[in-house]
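Just below is one structure, and these are the notes that go with it.
As you look at this complex, bear in mind that one protein chain is not there, while each of the others sits in place.
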Amino acid sequence: MIEGHGACTTVNGERVHMDPGDLLLTPGWHWHDHHHEFPGPMIWLDGLDYPLVNMLEAGFFEVYGERVQKTLVPDDLSARQFIHGQLRPTWETPHGHGSPIGNYPWRETSAAFADIADDARGSDVDGILLEYTNPWTGGPVMPTIGCRVQRLRAGFHGAAHRHVSNTVYHVIRGEGATMVDDERLDWSEHDVFAVPVWATHEHINPSNSDDAVLFSYTVEPVMRSLGLYREAPAERRA
Amino acid sequence: MIEGHGACTTVNGERVHMDPGDLLLTPGWHWHDHHHEFPGPMIWLDGLDYPLVNMLEAGFFEVYGERVQKTLVPDDLSARQFIHGQLRPTWETPHGHGSPIGNYPWRETSAAFADIADDARGSDVDGILLEYTNPWTGGPVMPTIGCRVQRLRAGFHGAAHRHVSNTVYHVIRGEGATMVDDERLDWSEHDVFAVPVWATHEHINPSNSDDAVLFSYTVEPVMRSLGLYREAPAERRA
Amino acid sequence: MIEGHGACTTVNGERVHMDPGDLLLTPGWHWHDHHHEFPGPMIWLDGLDYPLVNMLEAGFFEVYGERVQKTLVPDDLSARQFIHGQLRPTWETPHGHGSPIGNYPWRETSAAFADIADDARGSDVDGILLEYTNPWTGGPVMPTIGCRVQRLRAGFHGAAHRHVSNTVYHVIRGEGATMVDDERLDWSEHDVFAVPVWATHEHINPSNSDDAVLFSYTVEPVMRSLGLYREAPAERRA
Partner (left out) sequence: MIEGHGACTTVNGERVHMDPGDLLLTPGWHWHDHHHEFPGPMIWLDGLDYPLVNMLEAGFFEVYGERVQKTLVPDDLSARQFIHGQLRPTWETPHGHGSPIGNYPWRETSAAFADIADDARGSDVDGILLEYTNPWTGGPVMPTIGCRVQRLRAGFHGAAHRHVSNTVYHVIRGEGATMVDDERLDWSEHDVFAVPVWATHEHINPSNSDDAVLFSYTVEPVMRSLGLYREAPAERRA
């Protein structure tokens, strides 16, 4: 979720509200409909696995019998049940192939960053890179899409590497640049950019004072499931 | 953690602070030492897998070369890194066989209960029973011990059942009773009681107004790993 | 392997000999070179995951530094070690993402069919359908390709169904037909035919006396890994 307030998406009978920075999931073969009853636009970035699913000829589509689906559970229940303290509601059981959580709220992501602000080691390549997980497995949120959020500290210049998976980034906060092979992509808040499969890349936050925060989603879970993932360090280009 | 303030346990170089209601883990073959530098007693309940490990003749014991181990990472880092929003720090990797979290803080458990107070369906048998999980797997915190916390609403009278696993309970809050076969165990805050393997049991919170909260630990993960777990409904005794 | 004698493929230093009906694996990123030093042609059916790997932009290719790779282990060792009696050689460890077996010999497949000739229940849809497995996991031989062999008894007319995965068939023995949606594909020994994703299909062996045997390979493991597999019964078309 990028901008705006007051909208929600109903996913299999659960109304899921959203605020900027939230990650909402609408997994395959779940009924969903979007609602926005307040003034002003709502803007979000849709990360879809359509290209993959279409290539595999595995897509199905069904129109709900009525204009609006009924709500079956209290609003935002899935996040409230699953988001706190690595606690699992024992009366729920997995259904489908991914995370049961409708919304990973920015409030929690922000608390995670705040709590490890200066203490966490992080990754040479990606800084403080956190992966949204499926609480049933500890793995990616969906079999076909992995979602992440990373904080690049002021002055961070990541090591370069490349891997067999592509990634789409959205800039939540800050200004910086990403080298993609020999091209420099300068980015600032709300920009979207992509790093293709096997392209060498490195992230730079040139600020003296301000963090940058990037949300991203990637096909890496697919590559790992199929035994195709590989990764290699590379020479910095900047 | 039952009572007191100001103590900590160092586990493999991480100082883990504790407050009442927190769940601390000191997994097998991790160096650990306890510290308490403030006035007043600290009281906790130790849930050990010694009986099992001893039966299996699988116990090892080693004395650290010095009186106090060095701290190697910032205080409480593991919880801060893993406890928020089902986010996984990507630069950490599993070591050992259980959860990497030193402390599951009561603050988070309390937030979980508050967030689903009246909305969650819960279990007929156990009410709002939450399982502390290992973020690497979504499973129990250790291969030999599962930890849980449950809220019994005012007036809750659980269905009876029995299962191939025993459980030790600690009353965090409230007053109530548990039928264990034909025996009624009345309990109140800070009591500890146990339900043996295959004993029929049901929990009762007779209060008109107040919730009860029970922490528990169980050998159920062992029974499940070995294919010995089974469960059956039973007739209520109260 | 369809026809001929005397050839072998060297896979990562192991010479793997082949006879008609054998299934050989040359997994991704394993050196391999083919040898045929005897008279007469060798004919086999190559089942590749190139289309998938190319779509995912995950393909790598490397030419070996010399014309012929050295042999590093005794000929046919992998099959000899892994193919008997569900016994696992404890000194071997998994490498790569698939089966360690270079050749699933027809001799064993034939023994399997002989041993369950008239006793096995089989599948309404597929008759005596056996899946070649990866001994490390019990799952498919590769993450991207599943391989199977099935015996259709004389007079077998399978139930119709469809599923999210396509399959390529090779007729090892016999004569029969497969309905693919409304098209009837008549087949006999050495024919190759395909059933596309989600096409309704049913197999028929009209013979009064002779079995038919079909080898097949399928993208089903991909669909299952990605949570895209589904299957439905259908009305017979013949």
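For reference, chains read A, B and C in written order, and residue numbers begin at 1 within each chain.
To be clear about the criterion, a contact is a pair of C-beta atoms (placed from the backbone, for glycine too) under 8 Å apart; a residue touches a chain by one contact, two chains touch by 3 or more.
Everything numeric here is computed off the predicted structure, so don't read it as measured data.
Across the complete structure, the visible chains that the omitted chain touches are B, C. Among the residues C:134, C:166 or C:205, only C:134 touches the chain that is left out of the figure. Against the chain not displayed here, chain C makes contact via residues 73-74, 77, 80-91, 99, 101, 104-105, 108-109, 111-112, 115-116, 119-123, 126, 128-138, 148-149.
Residues touching the missing chain, restricted to chain B, are 28, 52-53, 55-58, 60, 96-98, 142-144, 164, 166, 196-198, 219, 222-223, 225-228, 230 (touch as defined at the top).
Definition applied: only the chains that are shown with their structure count from here on.
Averaging C-alpha coordinates per chain places the centre of chain A 31 Å away from that of chain B. Computed from the mean C-alpha positions, the centre of chain B lies at a distance of 49 Å from the centre of chain C. Chain C has its Cα centroid 38 Å from the Cα centroid of chain A. None of the residues of chain B touches two or more other chains.
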